[in-house]
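Omission of a single protein chain aside, the complex is shown with its protein chains in their original locations.
The letters A and B name the chains in turn, as written, and every chain counts its residues from 1.
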Amino acid sequence: MIDEIAARFPYWATAVLLVVGLYGMMGKRSLVKQVIGLSIFQSAIILFFISGSLLEGATIPILYSVHGEGHANPDDFVNPLPHVLMLTAIVVGVAITGVALSFLVSIYREFGTLDERELLDEVRG
Amino acid sequence: MNERYDSVILHFIARVFLVPLIIVFGIYVLLHGELSPGGGFQAGAIVAAALLLVRLTLGNRQGALRIPQGLLIWLACIGLGVYMFGGILPLILGDNFLDYARIPVEWYNQFAGEPRTARSMGIFIIEVGVFFGVVAVLVLIYDLLAGSSRQ
Partner (left out) sequence: MRVLMFEFLAALIALLIWASADLPDRADPLAPANQHLSPELTELTESEVVIPNLVSAILADFRSYDTLGETFVIFTAGLAVLLVLQVSRRVPEESPDE
């Protein structure tokens, strides 16, 4: 039972975070909260990839054998590829949040509100 | 958005103690990018955090004087240019784009001439480019978003 929970826990946490992020994007009227939901959704993806890179009894992917003796055993290192993908995804996520917030600033300056329904009413006239 | 708050303790801890320490640590992370955990993206985020701390303690108007907006745009362009330079240099030397096996590094260290030294150098060039791009863009986004409500 405990083993099953420990083996599945990252996936459950990912599912909960995905749904929380989706709820923020679908159910909230404030555009700022929708951007927060987008950010939560993104961290769920990052958690999923990083939990997929784990390996039993492994350590960080630094090959100290490169400048020394012996050969590196791949079972000693966690999978480095998800780390690389998420490393760029985090920085790009910050950039995406920045662009979204700048759009919000621009929208607020134009319409004076960040409420979804008021914005729709105003756009439809 | 935020104004300067005159407190001796805040200014001493933030500007005299923390900011140089964070910047030195960021440069360490950049220089050790291929030897230990580190790299351009991480070092860029760390140094950008130090620059944002300057802006938070001094207030945006005074803090932004240290690295003005025009310089940040130039830095972002320089970062991308360094990356493209690291890609085109092997092209000039007769290899594929971004294939660093033949970068000339005779002045680098005693392992010069071996492909592994050249690859290490190529990766370092790439990471310097990424570093400047990330620092400039993160600080630029903060400046624009924080200064936008000031008018």
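Please note the rule applied: a residue touches a chain if its C-beta (ideal position, glycine included) is under 8 Å from a C-beta of that chain, and two chains touch if they have at least 3 such contacts.
Model, not experiment: these values are computed from the prediction.
*Asks:* With the missing chain put back, one of A:Ser30, A:Asn79 or A:Thr113 would touch it. Which one?
*Replies:* Touches the omitted chain: A:Asn79.
*Asks:* In the whole complex, what residues of chain B lie against the chain that is missing from view?
*Replies:* 33-41, 73, 76-77, 79-80, 83-84, 87, 98, 100, 115-116, 119-120, 122-123, 126-127, 129-130, 133-134, 136-137, 140-141, 144-145, 148, 151
*Asks:* So which bits of chain A touch the chain we can't see?
*Replies:* Where chain A meets the chain not shown: residues 6-12, 14-16, 18-19, 22-23, 26-27, 51-56, 58, 61-67, 71-72, 74-75, 77, 79-84, 87-88, 91-92, 95-96, 98-99, 102-103, 105-106, 109-110.
Definition applied: only the chains that are shown with their structure count from here on.
*Asks:* Return the distance between the CA-based centres of chain A and chain B, expressed in whole Å.
*Replies:* 23
*Asks:* Write out the stretch or stretches of chain A touching chain B in their complex.
*Replies:* 60, 62, 87-88, 90-91, 94-95, 98, 101-102, 105
*Asks:* In the complex formed with chain A, which residues of chain B make contact?
*Replies:* Of all residues in chain B, those touching chain A are 36-37, 39, 41-42, 44-45, 134, 137-138, 141, 144-145, 148-149.
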